[in-house]
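Of the protein chains in this complex, one is absent; all others appear in place.
Letters A, B and C name the chains as they come in the text, with residue numbers starting at 1 for each one.
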Amino acid sequence: MSTRLAERPEGGASAAHPVTPGEGKTERLTIVRAVRDTLAQEMELDPRVLVMGEDVGVNGGVFRATEGLLERFGPERVLDTPLAEDGIVGTAVAMAMTGLRPVVEIQFMGFVYPAVNQILAHAARIRNRTRGRYHVPMVLRMPYGGGIHAPESHSESYEAMFLNAPGIKVVVPSTPRDTKGLLATAIRDEDPVLFLEPKRVYRAFREDVPVDPYTIPLGEAAIPRPGEDVTLIAWGAMVRVCLDAAKVLEREGVSAEVVDLRTLNPLDRETMLGSVRKTGRAVVVHEAPRTAGFGAELVAQINEHALLHLEAPVQRVTGFDTVFPYARLEKLYLPSRERVVQAVRRTLEF
Amino acid sequence: MSTRLAERPEGGASAAHPVTPGEGKTERLTIVRAVRDTLAQEMELDPRVLVMGEDVGVNGGVFRATEGLLERFGPERVLDTPLAEDGIVGTAVAMAMTGLRPVVEIQFMGFVYPAVNQILAHAARIRNRTRGRYHVPMVLRMPYGGGIHAPESHSESYEAMFLNAPGIKVVVPSTPRDTKGLLATAIRDEDPVLFLEPKRVYRAFREDVPVDPYTIPLGEAAIPRPGEDVTLIAWGAMVRVCLDAAKVLEREGVSAEVVDLRTLNPLDRETMLGSVRKTGRAVVVHEAPRTAGFGAELVAQINEHALLHLEAPVQRVTGFDTVFPYARLEKLYLPSRERVVQAVRRTLEF
Amino acid sequence: MPRTTVLRASIERLEILAPDGSVDGELMPALTDEEMTGMYRDMVRMRAYDAKAVKLQRQGRMGTWASLKGQEAAQAAFAVAMAPEDWLVPAIREQGLALARGVPGHVLYAYWAGDERGSFFPEDVRVFPTAVPIGSQLIHGAGIGMSMRLQGQDAVAVTFGGDGSTSEGDFHEALNFAGVFKAQTVFVIQNNQWAISVPRVSQSAAETLAQKAIAYGIPGIQVDGNDVFAVYVAAREALDRARRGEGPTLIESVTYRLGDHTTADDAGRYRDPEEVAAWETRDPILRLRRYLESRGLWDEPREAALAGEVGRWVEAQVEALEAMPAPDPGDIFRFMYAEMPPHLAGQMHELMEEVGS
Partner (left out) sequence: MPRTTVLRASIERLEILAPDGSVDGELMPALTDEEMTGMYRDMVRMRAYDAKAVKLQRQGRMGTWASLKGQEAAQAAFAVAMAPEDWLVPAIREQGLALARGVPGHVLYAYWAGDERGSFFPEDVRVFPTAVPIGSQLIHGAGIGMSMRLQGQDAVAVTFGGDGSTSEGDFHEALNFAGVFKAQTVFVIQNNQWAISVPRVSQSAAETLAQKAIAYGIPGIQVDGNDVFAVYVAAREALDRARRGEGPTLIESVTYRLGDHTTADDAGRYRDPEEVAAWETRDPILRLRRYLESRGLWDEPREAALAGEVGRWVEAQVEALEAMPAPDPGDIFRFMYAEMPPHLAGQMHELMEEVGS
């Protein structure tokens, strides 16, 4: 079965659904399952939405995030493309400029480099270049991050490069519930959105996710765990590491607040600053290398806007400034619960 | 005339020359002229060095940075390539791995995106990938930055993306003298070096540059102007802006120290921190957009290592988080002397 | 079971209008007199528009300008061949075709004068903005062609690139996608012999650029790009094929860049004046005029009238350009996203304070 792409319901789908999870039925889903269900739901709601990428059709994606979509929506809305990231993103840009809403899968974030020209020189700039005449409502989904014992180039976290070059929103969910709400918002957004999926926790846990459609606004951080003594700031897979660290700290009598940024651009600076002003101490955690990682920006913003509240320097727990190691050593590279705990201790002992 | 590439003098050229400018004869050169002379000199000294890129041969480069090299060294050492940045950098990577030392010109930094895969997935990683079996002694020269009323994509400062992905050194001279010494070092370096040339000041001023070869070590900042009250940290074309601001401040009785980082990776953290510890106040200046620019990293490092010395939050004077504007508005975008002065005042009034 | 031939391919070259103004009657397309004189008028207008921009640049009233001089024929031919709903995806020298498709002259000038408003085209004009990174627009051409097909629309994406652009990976990915998805796309390579200072032969070892089509299993053809009728015939064939859903075509239009690469370039450094002189005798405008004159469709009085008309039109564009209010500094921020995020609003505020508005 195939839905004709041109037949769009008047007004689109955006306005029709609540912006927060409703009361209705829920289902226990993993993150990857939430991705798949949301894609199906948004494709159902808006016939302009289509999915494209390498192996997303017959194979249902190498992580199965698009499983069943081809059968359900047909080859006009689920495109198995040639192996060419620049081509995939560039054709998607043009589709987005001419009435469609492509959701692209880049198989691993480590393979986004060939598409950087189309993303940063075009997708991120078309609205500005044409003073609003054209825009690019496109989502680039990318499994990212380490921890799955994959070969080289399969574990990267390249978010920083998309944050210095403006014009593209960057969203990183950490839970199934957020995945659904944020992905729906990203697809309905009128601008290009990089949607980074923490593949390490793709199937790590399940959560009750409302069956009905809902959206979560971009630019609103969450506080999955409130606390008083120190703020742990993270996104994606590192949120779980911080929550684990907070549990350890609790046993030591330290109350840690965890801020899950959820979107890196736009950034919910106020929630982050509010927490840091309250606790006076902060640890930023990310998988990417330390130098010029997005953590640096967070430290800079805290410095700019909450310096006098700081009891200790903001600590960064990050990947090292090295290539992401192959499987046998990757565990040493990834920020661990222990490293976060140590960093918190440093802020307390300062 | 053409020098056979294979005939390399034993031991190479690296050891043969002083690491700091000698006493000998000097010549008044612009930055672009220093680039050209240094290329010629290094090609003369080491027959493995070759120059390649778009329009670098017959045309002598669109900025004339390679003028005369083709005539002097022949088409085997000065390669006019097809219009394909990924191909240029990728073939250079392989040349560097097999006995040559290519110096590549990317016509404008705004056109580096197509080559990002070869730079970051290969050049920056080959040594580590092969545990030292291969390495990539290659220089990527790129005119960068705004201020010359150029069309879109001709004014970009993309240094941050090359600083978060480790494995490639990043050098940015701000004077003719430094250009010569740093470029010579970069060419003799055993690892890939991004050599960013501030095209806005390519011909803005001349300086006495020693005629004899010399090198300036990577990872050593300069202090072109010492001061007591505030530290201005910059690189490339922004150094001049800071020096201008320092003059204005001097008239107001404020003594500003200017730190010219010269190399961003490796970073001379100690010189920067030493200055900030002394002055207690710092302003970081760069052309790239603010968010996740390299300035954030500097603020983070100051936070980590000199927090207790700070009298005020470190200020950032940067490009906005927008696309670099076309010519008619670019002046508003670029950090100006006035903005730097204002930022200094903010640190003083904090 | 020896060596067998698994593929035979050939590339044709099409020429109809000779430099002396004579035509190949058999291949001559069925164009009305009005269409033919219209093409001529279009080309003359393009040249005047171009010459004025070069002059303005010398006077400091225009930014860097990329001259289209010598490359008018393909643009005039496509202007007639394209349907109103078709898309134009230009490279950097398609100002002429953009004008013909409805982009106002002063708007296009504004782009080259360093003003983003120069890419804000009217709603009903299906012209993409100039893509500065060479070759990157070819992928957009493929993407529009896919988009139209997926949406069941008839429109075709006519996509221009230079000879230099064929070296970028983008060219390859664009043509390959278009071939695989039978995109409604026509790729036109304006082979003007030079990519800045790099001659065509240094760009690829292929004898023709048209033969690159073979790599994608799509039709390719070479035309004399200074021959408006040849381009027109190839354009119609390709447009019709795309519209019928039979997929993309690659057209190599062999022409010549009579001017410098841009106003920032000095072609005298790298090319032989004799080469330029030889190509001047193959001027596409001269040729068409000779033909029209031989058919009694053109003469000196009409030429003089056209010159006056075009001159006035060009001046009007310059006036409209210079009458545009200065760009608003706030516009630096306003078009980054559909809604301005708080951090950008803050930065805009900073700037507004500074400029005092």
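Following the convention adopted for this analysis, a residue touches a chain if its C-beta (ideal position, glycine included) is under 8 Å from a C-beta of that chain, and two chains touch if they have at least 3 such contacts.
The model shown is predicted, which means the values in this text are computed figures rather than measured ones.
Considering the complete complex, the chain that is not shown touches A, B, C.
When the omitted chain is restored, the residue from C:Glu168, C:Asp265, C:Asp283 or C:Asp331 that touches it is C:Glu168.
Touching the missing chain, out of B:Val51, B:Ile126 or B:Val209, is residue B:Ile126.
Only one residue from B:Thr38, B:Thr81 or B:Thr231 touches the chain missing from this view: B:Thr81. Here one chain is not drawn; of C:Val6, C:Ala30, C:Ala277 or C:Ala323, the residue touching it is C:Val6. The chain omitted from view is touched by exactly one of C:Gly225, C:Gly247 or C:Pro327, namely C:Gly247.
Interface note for the absent chain: among C:Val54, C:Val125, C:Ala215 or C:Met340, the touching residue is C:Ala215. Touch with the hidden chain on the side of chain C covers residues 1-16, 18, 24, 26-27, 167-173, 176, 179-180, 182, 202-208, 210-212, 214-218, 222, 247. Not every partner is drawn; the one left out touches chain A at residues 54-55, 57-60, 62, 80-87, 110-111, 113-114, 149-154, 290-291, 320-323, 325-330, 332-333, 338-339.
Mapped onto chain B, the interface with the missing chain covers residues 4-6, 50, 76, 79, 81-82, 84, 86-87, 90-95, 97-100, 114, 117-118, 121-122, 126-135, 166-167, 169, 189-191, 219, 265-267, 269.
Rule of thumb we're sticking to: only the chains that are shown with their structure count from here on.
In whole angstrom, the spacing between the mean C-alpha positions of chain A and chain C is 40. Centre-to-centre separation of chain B and chain C, using mean CA positions: 37 Å.
Here the CA centre of chain A is 33 Å from the CA centre of chain B.
The multi-chain contact residues of chain A, meaning those touching 2 or more other chains, are 86, 114, 117, 121, 128-129, 166-167, 265, 267.
The multi-chain contact residues of chain C, meaning those touching 2 or more other chains, are 116, 132-133, 169-170, 331, 336, 343.
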